[in-house]
Each structure stands twice: as structure tokens, then as C-alpha cells.
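Everything below concerns the one structure shown next.
Apart from one protein chain that is not included, each protein chain of the complex appears where it belongs.
Per-chain numbering from 1; labels A and B assigned in written order.
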Amino acid sequence: MQSLIWLAIAIPLASAAFLLVAGKRADAWGHWVGVVASSAAFLVGAGALLEMLGQDAANRATTLTLWEFIPGSDLNVNVGLLVDPLSITFVMLITFVGTLIHFYSVAYMEHDVARRRFFAYLNLFIAAMLLLVLADSYLLLFFGWEGVGLASYLLIGFWNHRNEYATAANKAFVVNRIGDIGLIIAMGMMFAAFGAVDFTTVFAEAPEASTATLTAIGLALLLAACGKSAQFPLQSWLGDAMAGPTPVSALIHAATMVTAGVYLIVRSAPIFNGAPNAQLVVAVVGAITLLLGAFIGMAKDDIKKALAASTMSQIGYMMLAAGLGPIGYAFAIFHLLTHGFFKAGMFLGAGSVMHAMNDQVDMRRFGALRGVMVITWVTFGLGWLAILGIPPFSGYWSKDKIIEAAFVGEGWQPWVLGGAALIGAGLTAFYMSRLFFMTFHGKARWTDDVHPHESSPLMTVPMIVLAVGSAFLGLFMATGDRFTHFLEPVTGHAEHHDPVIPIPVIIALTLALVIVGAAVAWMKYGRADVPETAPAGSLATITARNDFFQDGVNRAVFQRPGQHLTRTLVYADAAIVDGAVNKQAHGWARLGEASRKLQTGQVRSYAATMLVGVVLIALIIVVGGL
Amino acid sequence: MTAMSFVYLAAILFAIGAAAVLLRRNAIVAFMGVELMLNAANLVLVAFSRMYGELDGQIMAFFVMVVAAAEVVVGLAIIIALFRARQTISLDEPAELKG
Partner (left out) sequence: MVSEVLFWIVAALTVIPSLALLFAKRPVHIAMSIVLVMVGLAAAYVGLGAPFLGVVQIVVYTGAVMMMFLFVMMLVGVDNAEDMRETIKGQKWIGFLAAGGLGILLISVIGDASIEPRLTDTVGNPEGVAMILFSEYVLVMEVLGFLLITAAVGALVLTHVPRLTPRRTQVELQAARVLAGANPVNKPMPGVYARHNALDVPALDPQGQPIEESVSRVLEIRRQTQDGQEFRAQLEDTDNPDHEARPHGAPSRDADTRNTRDGEEPK
């Protein structure tokens, strides 16, 4: 099946194209085409995985060259797919969760007139995301990168008749472009340094390159990753991206696309291994984002935005792990995988809740949904336990490893990074519990017109599947370090280092913090009454509620100076560059106007001109003695 | 009095012909100015032929005459065509050459 892996990309792509051009006659059944296409991609991926598992660990990377993309020049790029443990992991995550969400969307989008278009975009996303993870060169990866950006833009703005949704889509698009510039710059530097942009050549030559080059490339890649994965300082778009339909938030803005930055960093491991400073920056960015996201998550009342902040925070964990080097790569991907399951499950649960509550998102008007939505409550609860890191649920196995790895090292780094990860765990416990209790426990604070009910099986079954994954995937993968060994051909073998604090102490501390966080949340939001309108709150609350004023900061730090710079440049361009050209052109035009006056149309004037010219020339010849 | 005097005379006639072309609006008159200029040139040719004692100058003058005859035929035909088209032969009228 590995040689047929291109089908996994081609089928959803063809389905997307078909759904877009099929028109209204496909409205009744078009969504099933999308579901089938996504399922087919999953089957292809599963076949490839099985084939890979049958091979030796050393031979698990297969490159499949499809055709020459840019032949013959200095830059020789083939369109090729790389199937190795890392990419197949992503393929499985994307197609499995994607297919579940396709099923879920059939019910969720049932009453939307543009359901066919929605599935076309979803399929386009699946195809682009698979292209991103399967590409064997940065250039092809960039195509997938832009493709998921496009699909994300289209899906965030899916209800673009609402002005603020369209604005949110634009915001995501623009912020992502900043990251894309980083990727383009990185590719340019790779071409300059190695003369190629395919993984094989670049990774083979990376160890010989200078640290400065690798650091520069690494930082450019980090910029790209920050844009795509909503990491500090390019995190501002993710909260607004919740404008898209909830399945989109689950698939793109929780499980898959936003983790593409982590994939990029892990995939570029040979580059980062040679650039410790870049790695440190990655880890610091991850640490900042995980705390930032956690703080924002604690203050949000909008269930989707709280989940988005949580996503940001969890990806911060992954970035932190990716920045730790070989000991963290596998855990980053591991956490990515488990996070993909439990966060997608929780988003689907949130969608189910919204479905029941007439699309309301304010958690202060939820409460006591445990009784009416049992399946949602149970599945969401499993996701909640997973993200909290309670053993033996999935999150424990991945997040705890990251915290342990963060404490490895020398000097101030383990204390700062590990401390951030540890505090983050406690904060996560608080805000996720707050979300969970506010939604499902306490008193019913419903608005009068809602009549909550459990969702249809088409929606609950995917949630159940994901909840099972949230519960047991981590245990399955972590047993005997199964997943770490699986990824070892890509991420490299990590030497075992002892953290600065003994591992049992770390585990105990983490669990203690988690329990404290959850308990505080229970006290404040589970047992106590939750006001139906948000209290004024302290300065810290307001700051977090407003996403640390990220938009204002962006506006003041980037947008305004950027605008001024642009205006100055435009002015300079108009005045100096254009000015010179235009002045010259005006001069010629005026000369033309002047000489047009000479063109009177009078034959005799022409004759006079000729004669005067003859006399002048003769005069010059005679007087000048030529 | 040598043949050179005729060259001076030719220069004067040539200038008068040129002035006529510039100053007269009537196409026929301007055309006669052109003819006068041609004849002035002919006079120079003949005078030099006399001075050098060669006949080639005369031959040239003869050719000029023939060509002038042909030119007059075509030129007058053009004037007639112009008159038919515009009911005038004023050189100021056909201002279609205006830029």
C-alpha cells in the first residue's frame, strides 16, 4: 500500500474538486462522497501502516517519487512522497480523526444549505494536510502548508455572511502569511546553503553546515511553525478562528493543522540538532505559549474560545518538547497524537452541547447538562481526564513525559522550562475543570428557549470513538515505549538523562498540582453558584479575558509602525522613484505638446521649416568652414 | 563679364522662387515658384558647362527639363484632383497634416 499512498491525497482532492463543480444536484448525497473519500484515504493510510509494521525498523522510510517538479536547473525538485513512521503517524491521525469528524459533520451540518461545499473544503483540507506530512521536500511541504492555510481560511469564513466571521478568516489568513514568509526564507537559505530543498539532501548536509546557518534556518522555520501553530507571538488568530463550524475547530484548529508547526520542527530535527540556540528559542516560545494559553483559558466564558486557548497551551507543550531536542521529539509527537484525540473529542462534545443549546457558546448559560446529555458528558469527561493528565488516561502518558524531559539539562534551563511545564499542568487542570464543571455540573442556568437533548448517533458515535482513544491510546502507545521506538528512525535515539528532580517527585508534584487545580475549580464553579453574567473581575482576569490584549499589542507594535513604514515607502516610491519617472515622462509629454504646435498642418509652414533648416545648415557649413 | 555672372543671376532667381513657394497660397503659383527654382539650377548647369567647356552640364540641364516636364504633368494633375475634391487650390485649406 505504500506505493499507493498518493491515492490518500488524490482521492480527497478529486472528491473536493467534484463536490465543488458538481452543483446543486449533488446537494442530497454529496456529503457522503466526502465521507467515502476521507474513509478511503484512511484505508490507504492504514494499509501503508500495516505494510510498514511488517518491515524492519531500519527500512521503514520509503520515498516515492511521482514526477519531476522543477527539473534540470540548479534547484532540482521532484514531487515525491516520504512514507516513514513520522509521516504515517500523521496520516493515521489525520485520516482517522478526519473521517470521524466527516461522519459527525454529516449530522452537525444537516441544516446548512451549503453542506456540500463544507465537505468539499473538508476534503480539500484532508488532501492538503496529507500532502504536507507526506511531502519529501520543503517545497512540496509548502504546497500542503498553503493548501491547509487555504482550507482553514475557507472554513473559518464558511459563514462569511457574518462580517466578524469573514474578518476572523482574513485575520487567520494574514497571520499565517507571516509564518509562511518564514518558511519561504528558510527554503531560500537551505537552497543557498545546501543547494537543495528536499529532506534527504538537506538532512544529509546539515551536520556539516555552520551553526549560524542552521540557527538562522531554524529560527525561520520556527517563525513558520509559530504562524501555523498559533504560538507566541503569532497566536492571535486561533481564538477568532473559532468562528468556523465546530467540526472545523475540532479537526483543523485542534487536532491536525495547528500541529503542523510541531511536525515541521520535528521533521527538521537534523537542522535543530545542530543549532542549540534555535532549539532553546523553540522551547522558550513553547513555554511562553503554554502559560499564555492557560491564562487565557482560565478567563474565557466562550466554550470554544476556552478550548482554543487550551489548544494553544497544549501545542505550547509540544513545542517545548520539540525544543528539547532528541529526548523531546517523540514525546512532542506522542502528545500531539493523544491531544489530537482528546481535544477533537472535546470539541465535538462542545459542538454537541452547542447543538443542544441553540448554538450558544457562553458557559455561564450552561450548567447541569450531565443529566440530559449523558453520552456527551461521559465522552467529554474522558477527554477532560486525559488532558488533566490523570493516570491512566492518554494525557498522562504524553504530558508527564514532556514535563520530565523539560527538567533535563543544566543551568537555569531545566528549572525555568520544567517549572513552566509544571505550573502549566496545574493551570490546565484548573481551566479545563472550570470548563467541564461550568458546562455539565452546577445548576442549570439555561436561557428560557433552550431544550437540551442528546445528539443523534451520527454525532455521538465519533465522540465515543474519540473518547475511547482519549482513554486508552496513551496507555497502549506508552507500554514498553512502543511509540518512542516506532519513531526512533526519524527522531533519533535519545540518551537517557536524569532530570534535575527525581522522576517520582515530578510525577507526584504534577499530580498534586493537577488535583489542586481541579479542586479549586470544583469549589468555585462546581459547588458554588456561577453568576449568569461575568463579574467585573480583577485586572489579571480582564487581561486574560482579552487575550492579553494581543490584538492591541499587535496593532501597536506591528500594524501601526508597519502602516507608517508602508506609507513612508509608498510616499517615497511615489515621490522619488515614480516622481523621477513621471517627471521625465511629463517632460517628454510637454516636449511633445510643444512640438505638436509646430505641426500646424500648414504646408507652407513646413516648407518654411525646411528652407530655414537648409539655410541654417548651409550657414553652419559656410561660416564654420566645414 | 564671364559666365559666372549667370550663376549670380541664378542664385537670385532661386531665392525668388523659394520665396514664392513660401509666400503664395495659390498652389499653381507656388508650383511656378518651384519651376523657377528648377530653371535657376538649369542656368547654373549651363553656365558651368560654358565655363568648363564641357557638354555634360548641358546634358544634365536637358535631363532636368525632361524630369521637370514629367513633374509638372503629375503636379498639375494633383492640383486638379485637389480642386475637384475641395473646390479650392489654396495651400492653407488642406490642413489635414495637422498634428
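Quick notes on this structure:
Everything below uses one rule, namely that a contact is a pair of C-beta atoms (placed from the backbone, for glycine too) under 8 Å apart; a residue touches a chain by one contact, two chains touch by 3 or more.
The structure displayed is predicted, hence computed values, not measured ones.
For subunit B, the residues touching the chain absent from view are 1-9, 11-20, 22-26, 28-29, 31-33, 35-36, 39, 42-43, 46-53, 55-56, 58-59, 61-63, 65-74, 76-81, 83-84, 89, 92. Counting the whole complex, the residues of subunit A in touch with the unshown chain are 600, 602, 604-605, 608, 611-612, 614-615, 618-619, 622.
Operating definition for what follows: only the chains that are shown with their structure count from here on.
Per-chain Cα centroids separate subunit A from subunit B by 89 Å. Contacts from subunit B toward subunit A in the complex involve residues 18, 21-23, 25, 30, 91-92, 94-99.
Within the complex formed with subunit B, the subunit A residues making contact are 596, 598-604, 606-608, 611.
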